[in-house]
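Accompanying notes for the structure given below.
Here the complex is missing a single protein chain, while all its other protein chains stay put.
Chain IDs A and B follow the sequence of writing; residue 1 opens each chain.
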Amino acid sequence: MSTIESALLDMGGLDILAAQNTPIHRRDPRAKVLTALAFIVTVVSFSKYDLSGLLPLFLYPVVLVALGNLPPRYLLGKLLLASPFALIIGVFNPLLDRTILLRIGPVGLSGGWISFVSILLRFLLTVSAALILISTTGFNAVCLALTRLKVPHVLTVQLMLLYRYIFVLAEEASRMVRAWSLRAVKSRRMSPKVFSSLVGQLLLRAVDRAQRIHMAMLSRGFDGEIRLIRPLRFGMADALFVLAWTAFFVLARACNLPQLLGQAVLGITR
Amino acid sequence: MHMADALISPAVGGAMWAATGALTAYSAKKLKAELDERKVPLMGVLGAFIFSAQMINFSIPGTGSSGHIGGGMILAILLGPYAAFLTIASVVAVQALFFADGGLLALGCNIFNMGFFPCFIAYPLIYKKIVGDRPTQGRILLGSTLSAVLGLQMGAFSVVLETVFSRVSELPFATFVLLMQPIHLAIGFVEGLITSAVVGFVWKARPEILELAADAKPIGNLSVKKVLVGLGMATALTAGLLSWFASTHPDGLEWSMFKTSGKEELKAPERGVHAAAESLQQTTAILPDYDFKKPAKPSEPETPAEPENKTDGAAPVVSAGASVAGLVGAAITLVLVGLLGVALRMRRASN
Partner (left out) sequence: MTHHIVEVQDLNYTYPGGVHALQGVSFRIVHGESVGVVGANGAGKSTLLRHLNGYLMPVQGSVRIGDCLVAKPTLRDVRRAVGMVFQDPDDQLFMPTVYEDVAFGPLNLGLPAAEVEARVMQALDTVGAAHLRDRPPHRLSGGEKRAVAIATVLSMAPDLLVLDEPTSNLDPKARRQFIELLRTFRHTKIIATHDLDMILDLCERTIVLHGGRVTADGPTLQIFNDPELLMRSHLEKPLRMQACPVCGKPT
């Protein structure tokens, strides 16, 4: 299967997850967008040497995955495939920062290793937050939420059109690549020359399609403005959702919960 | 070269969001003034086109590896800067949401790195100047290649700056620059050649498509300057405010009112690190004579040459008692969170 087809399947998969009906899915998209942003800002605001403090934040993805009926393994797979840039850069930390920061008996942990693990944890948390947002809300609802949150209308309309036509154009692209690969017996990879003309061809088709869409829009009274009506209701439950999570984030940020917990436990057992 | 949430600090993420937000609003306004509603569907479809084209791999001659295009310059050339910027923004946003490329906080950085430089620097200052209103095959080749190379160089440099200012990665500025720029020189060169081939193909087949972008009011030099100055000011202001805020609090964006005196002892070991971070943030905040290579602070976390200095100095080793408590607590936290997840799932399944 080509990259294009699997990418389409992927996006379709998240779409299907978003079509469920769970307490999480029923929340107003604005509530979920705001909470996800608060979560990410909280995660990245931790010091890079603070590992234990980050752990309670795993509560957020875990609860949303469980209540939102999302398949954890599927999401984990997507996480692992995600852009490795952070890890490539992060892996330098243990090499560059060898200051011993933590000693457990004879073993000393350098600051570099701690910050590397911290990068890993941040990566897991932030990326899962984005994936969970999409798979509990759906792309179009996220766009609608953004419109209501005062993101310029042109941009959200673009996002919606882009998302609508990804499926159409990627399908076209994958047909063209298939037609090429069936005839390209010798080489398994496309030369830049072939690639350029294939992509040029795809581009011409895209421009023609845009023209036809424009015609279809015009014949239904399009005047440059795309109007949307989808009622959104921000109810008590939504407010509660945002408030409860934000309160938890602030709490987790303000005091190191695992540290306190550990002390309490050791204090009791001592 | 997607910047990742895991590598940035809130100050950098916030500042770049502010810059990207300003650019988006500005482009939206300019696009509205252009009054060309044909561009509404064209932008969406071309965004989907770039998205699809990015998924097709081609072999890079002489290296045995394969690559894919970014497409920022193709969009800038076909749509003009404002529409292209918004289109790139939407492509990058979809990638962040569906393929976890980057992340939501880093989205500001990524849109800026991949959109601003091709649309507002490379296109008006390089491509337009070379190709002008009378494209020829040679001019298209030169203009696209140069602008793609420079656009990517600036984008890569921007990634370096964002990473270094965020202070999550330990990579020193000089090493990182030497790592990023040459790689992106090669990538930019390939991107440029492909861009010129695609644009040349379109120009030969349907020259009127290129005229659509050219018809749009060209960016006057004045407005580019205005954008740059405005952006610079917005970024500096946000970064300044955020880092001032960060430096007045012991730990980045800590909510200081939650600090209780009872936690003093617990927090003390960490203080050293935070003190180091604090002094660092103070230096970076104002940037008087900031030396990227090796700040002369004795408490600097990344001085591999002098680990002793560090251990004995401002950042003492975390005391064993506190770290054991931390580890035990961490383990319990993870178990608790995991159990909660399982319990919630089972309750759902039984319903």
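Operating definition for what follows: a contact is a pair of C-beta atoms (placed from the backbone, for glycine too) under 8 Å apart; a residue touches a chain by one contact, two chains touch by 3 or more.
Since we're looking at a predicted model, the values are computed, not measured.
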| item | value |
| --- | --- |
| Shown chains that the omitted chain touches within the full complex | A |
| Contacting the left-out chain in the complete assembly, out of A:114, A:213 or A:242 | A:213 |
| Hidden-chain contact residue, picked from the options A:110, A:126, A:140 or A:256 | A:140 |
| Where the missing chain touches chain A, by residue | 15, 139-140, 143, 160-161, 163-165, 167-168, 209, 212-213, 215-223, 226-230 |
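Basically, only the chains that are shown with their structure count from here on.
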| item | value |
| --- | --- |
| Interchain centroid distance [CA atoms averaged], chain A/chain B, Å | 16 |
| Chain B to chain A touching residues, read off their complex | 1-10, 13, 24-25, 27-28, 31-32, 35, 37-38, 40-49, 51-53, 55-61, 66, 69, 74, 78, 86-87, 89-91, 93-94, 96-105, 163, 167-172, 190, 193-194, 197-198, 201-202, 205-206, 209, 251-255, 258-259, 263, 266, 270, 273-274, 277, 301-304, 307, 310-311, 315, 317-318, 320, 322-330, 332-334, 337-338, 340-345, 348 |
